[in-house]
Structure formats: C-alpha cells, structure tokens
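Omission of a single protein chain aside, the complex is shown with its protein chains in their original locations.
And then chain A:
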Amino acid sequence: MRATPADCGRFADLLDALADEELAPGMAAALRDHLAACPACAAEAAAIGALRAELATLRDEAAPEALRQRLAAMLRDDAPTTATPDRRRLLALTAAGVGGIAIGAGGFGLLHDSRPETIAHDLLTAHARALLAGAPPQIASGNTHQVRPWLSAHLPVAPRVPETEDFPLLGARLDLIGRRPAAAILYRRRAHAITVFATAEDLAQDWPSRPMTRNGFQLLPWVADGIRYVAVSDLNPGELAMLAERIRAPGP
C-alpha cells in the first residue's frame, strides 16, 4: 500500500489515540498499515511513544510518609457524616466509571475501550516501529558504562548490557511495554537489528516466558538476577540464543 499525503493528514490526529490504545480495532489496523508505508508518520508515532515512556518514569514519586501518618491519625478521629456537597458530582463520576454513559463521545465512534494487547504484541510493535522510524536511540553508545547507568537512572532495574564482539551494542531507549516503562537495549548482528527488552521480574508477570515466533520475528525470553529479558529480532533462533548467552554470562 502506498501512502499519500492525504492519508497523513487524515491519520496525524489519531497517532496519540493509537499510542494510547484507544482506537477501535478497525481504525487502529488501518493506521498501522499506513505507518508501515509512511516513514514520516512512523517517526512521529515513535516520538510519541518515546515521550510516553519518559513520562511514565515520573510515576515513581510517592506520597511522603509523614502525610500517610497524618492522614491515618486524622481519619481515625473523624466520624463519617452524611452527604457532602460533592455528592452529586461524585455520583455522576460513579456512573461514568461504570461505563454506562457516553461522555460527550459523539463523533468518536472510532474510540474503543478495550485496552489489553498482549505483551508479545507490544514487544514486536516496539521493535518494529523503532526500526521503521530509523530514529537514533535515546542513548546512542556502544559503551556498557554509559548505557547501563542511563537505564538505571530511568528504571528501577539495571539490566546487563555487555559489549560483545559478535553483536555490537548500539545503545538503548525506554519503551512502554504493557503500559509500563521498560529498557529496550539495541544490538546488531550483520544487517539484523536486535532489541533486548528488560524489566523487573515482578513487573513482568504477563511477559512471554517461552520462546515464540510471530510474523517472522523471534521472541526469546529469560530471567537473570530478578530481571526479565526478552530478545526480539528477525535473526535466526540459534544466533539470537548466542546473544542471550553473552548477556547472561558476559565473556571472560
């Protein structure tokens, strides 16, 4: 399918909703087809994804412990009373949460509420989109001692990022996988791009745990030191396993 400028205009406004998984399936599929044919829109989609992943790192901020304790003490002393002035609005919200009413969604039949897409799908899409966009990694470096600290500054884990002779390290970025930020570490083998995704094991319950093949891509998962890794590439399974071994047990 060839992309035309008219398509770009039509789809540009929907890239954010696609990233948010809020498009109806048919519309999302049409938009993905367009992205596959249009590097400019694919780059735009990748940039939105990268920003979302960065913003997600701001989720770590917690409420101060002092506030928690003050609230606990305050709430113990406060007996519940009857309806508050906010009551009506709260009830409206309750109804909205149930999903029974369409909140001014007129004209947005393209919105869709079902969000779960499998993690495997997220991993493949993240890998493929970055390839297509050809954007440089957020940290472009072949040096373990630059890439690893960069990742640990953004994430609660510090995945292994060894330099290997056979698989040059290109750098890393953050990606949203299963709606949480994860490390995406980039390696190369001849002309094949490889993305090794990593996150804390306890956050990766839904991640693939067995090797699989999807759309010609291999997904190779493993766990080491409390970190879940999944390597994604169109490289053959044997060579991909070699990289996994190098990362698991870096050379002498």
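FYI, a contact is a pair of C-beta atoms (placed from the backbone, for glycine too) under 8 Å apart; a residue touches a chain by one contact, two chains touch by 3 or more; residues count from 1.
Rule of thumb we're sticking to: contacts and distances are computed from a predicted model.
Undergrad: I want to check something: the complex is missing a chain, and I'd like its UniProt protein name from "Fe-S cluster assembly ATPase SufC", "Nitrite reductase small subunit NirD", "Sigma-70 family RNA polymerase sigma factor" or "Iron ABC transporter permease".
TA: Missing chain, UniProt protein name: "Sigma-70 family RNA polymerase sigma factor".
Undergrad: Among the options A:F11, A:W150 or A:F217, which residue touches the chain absent from this view?
TA: For the chain that is not drawn, the touching residue is A:W150.
Undergrad: Touching residues of chain A against the unshown chain: what are they?
TA: These residues of chain A touch the chain that is not shown: 13, 15-17, 20, 22, 47-48, 51-52, 54-59, 61-64, 66-68, 70-71, 74-76, 78-84, 86-87, 89-94, 96-99, 103-108, 111, 113, 115, 139, 141, 145-147, 149-150, 152-154, 179.
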